[in-house]
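Only one protein chain is missing from this complex, and each of the others stays in its spot.
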Amino acid sequence: MDLNKLRPMNFRWAEKIFISLILLLIPMALVQAQAPVMEEQMVYRLRLFDGKRHVSSFCPRTEKALYIIADSDNICLPTMTLVYYWPLTRRYKAGLKTLNEPVEGVLEILRGGKVIQELKPRTYTFSHARQWYAGPSEVLLDEKAKERYAQYQQAVENYTDQLKRYYEDRREYRRKMEEFVAKAGEPGNSGRTQEQRKKIPVPERPSLPAAPEFYVEDLDQAYMVNLPAGKYEIRLRSSDGTIVEGSERRLISFTHRRSGKVGYEIASAKRWTMPETSSDPAEIIYLGGKETLYFRPYLEAEYDHLYYSKLLDPQNEGYPELWKWVNIKQIEKGTLQLVKDGKIMASVQEKPYQVQQVPGPELGYRIVDYVKEKFPDRGPSLVGYKVAFEPEKGSFQIRLLDVSGKVMSGSVRELRAIRVGNPIELYLTSVVLPLAVGIPIFIWRRKKLK
Amino acid sequence: MIRTVDLGKQYGDFWAVRDLNLNVREGEIYGFVGPNGAGKTTTILMTLAILQPSRGGVYLFDDQIRASRADVRRKIGVVSEKQFLYPQMTMWEYLDFFGELYQVENRGERIAELATRVELDDVLDRRLGAFSRGMQQKVGFVRALLHDPDLLILDEPVSGLDPMGIRQVRDLVEEENRKGKTVFISSHLLSEVEKLCHRVGIMNNGRLLAEDRMDSLVRRLTEEVELDLEFSKEEPQAAEAVRGFDFVRGIFMEGKFLTVKMKADQDYRRDVVEALISRGHVPVGTRLRSMSLEEAFITITKENISLLTKADA
Partner (left out) sequence: MGVLGFHPMWVLAKRELRSAIYGIGIYLTILLSLIISSVILQNYIKSVGRDQLLITASPLAYPLFIATVVCAVYLALSSVTSIAREKDMQTLEALFYGPVDHATYILSKYLKGVLSYIFIVLFLAAYFTVASTVSNLGLSLKFLGVLLLSLFLSSCVITFGIFVSTLAGSVRTSVLLFLGIAGGLIAFQISHGALVRIEEPSLAAALIYLRNTLAIINAGVKWTSPFHYMNQGMEAVSLGSVGKYVLSGALSMIYSAVALFASVLVLKRKGVRRTTGE
């Protein structure tokens, strides 16, 4: 019996199509399964100042230029590593875990083809005021770096010692507590009167030592580049006098076009984990309904969009001749005024707030004032100027005053409620407007021609 | 008024117009005739700078101006063979548009006046798309006259018109000419050209073969003319009175009518009439019959005779 004859004709075609698809997909799968091609390359590992903090990136061979903010300290380390292209993100990546060899030599800065600086590696570290991921940080060089690092080491050592003592004290405390409980709990057994039991001292609980608030990174060696605004070239000259292959780049040191304006980070009470930003003073904040907003003002500077994007990562794209406002410093002290029709409705101070989960099976959270005593083991969830918006009260403006009471430049923003009304109004307008003019004209013309 | 100098238009290897030296004088009605494909319309289009000549030039008015200039074209009115009008516009709108284009003063009155002259005043508000061919042709005329041009160029102006319409156009042309306008007419209707035109240019195969006054042209082409004489009664002896003249080529007597065929080198009518009267035969009517334009046209174009001399230029 020929089994092939049992299969209907269209089934055979379906088979063929299916097999063809499989054959087509296999190469694609193979391509996807291929490991990326690694290439040993000299790159520049970078920690560049972005106006507020230092950001890490690297400059592969495909990028011909480095961008830095003028008159700021920037860390630059020529390194041999393995570079590979990652198609998913369409970027080159550095395999530093596999190969991470600093390249020795003198880093030359040139201008107009002439060497203007010869840099040698320097000891550096980053000191962070409040742990390494939060708060301001500064780069320290040479002796200062060593000194600060030593301070940090000492603080850590002290903390470790304090911690050791704490654990010992804790053990002692537990032991004493057990004794106390034994003495105070069984009056018949202890043979003491109730009066005597009350006089038994309660062991003092030891307090956890405070960890050092500041954090200092390990000392390292790198080249420190600090240049005034302008266009330069950079290259590495090795000890034998030759230029290291792949080390030549253009170096653009740029400065802001404008600064001193105020931008805001705006956290909505309903989505406090995803704050929005408002950099442009022309922007209006539209709200759909009743809302509580927390404003965090910052000083901003305006940088060239392309240059700034490339500073953050040389592989970024940017828009030449476009400008971008960048948050450079949080404004700590000030007063936020709410103004309507020229009259001051309220003045708000910056306060810390804590996000509390609503207890019980009900989902949700509420934002309450942060009081350190109430939340001793944690910091505030957010800090800002609280502004309540109610649509029925209409639009108003906010503006930030500095400590002297002067309105800060670019700090005014308007808050406005969008009317989420009946969509038919819009559609009706779009139909009525042209036809109300067109149809009468059309009819008049037809009549005239008749 | 219009002068062409060695004007030529070439399409590939074919010359539609070649070595054309036209001369239209100010104040005259010039008839431009020729068979189909002779190059008349091409000549007109080059005159108006709608077609670029391959060779030579066209000069208008004071000999220094070419028709490519817009200010020159304001002095020209054109009626083309067919009128292509905007069908969605009314006659009034169409003429008002052109009146505004030409910056005609009091154009409302002017439109009304001209519409009345061509008997279209009652259809001013009608769409042009509804107009007959003849009506469209009249609209074209009105458009051409709106701005009171100094020069009228008419290409088959009576095409599609009925006899009444043709008469109206003829009267219009004559009237405008009396006002001092120069008229350049290209037409197949030779009878109309004959009636209207002071001078005629005959074109064939892209060349100008003849350009002269009607009578001079005929005279140059014909050798004989016929003089018809009518008497009040039969005069069988009248023929004898003229038989002796050497300029007489033939005599025909039929009833009261005597036809004398004479040489065309000069006007012999006086000699004939005097001779008859002296013999007591008094004619009550005379008519001189010469070659018609149609006959001249056919003769010239068929035989491709060039009657152009330096004196004609």
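General observations
All chains are identified by letter, namely A and B, in their written order; residue positions are counted from 1 within each chain.
Convention: contacts are C-beta pairs under 8 Å (C-beta built on N, C-alpha and C of every residue); 3 or more make two chains touch, one makes a residue touch a chain.
Remember, predicted model here, so these are calculated numbers, not experimental data.
From the options A:Y167, A:Y286 or A:Y365, the residue with contact to the unseen chain in the full assembly is A:Y286. Remark: the omitted chain is touched by one listed residue; of A:I19, A:L322 or A:M345 this is A:L322.
From the set A:V37, A:V202, A:L363 or A:V403, the residue in touch with the chain omitted from the display is A:V37, counting the whole complex. Panel shows chain B; residues 11, 16, 36-42, 44-45, 48, 50-51, 68-71, 73-74, 76-78, 80, 82-88, 97-98, 100-103, 143-144 of it touch the chain omitted from the view.
Across the interface with the omitted chain, chain A contributes residues 37, 85, 87, 90, 266, 268, 270-271, 276-278, 280, 282-289, 291, 293, 305, 319, 321-323, 395, 416-421, 423, 425-427, 429-431, 433-435, 437-439, 441-442, 445.
In the analysis below, only the chains that are shown with their structure count from here on.
Chain geometry summary: the mean Cα position of chain A and that of chain B are 92 Å apart.
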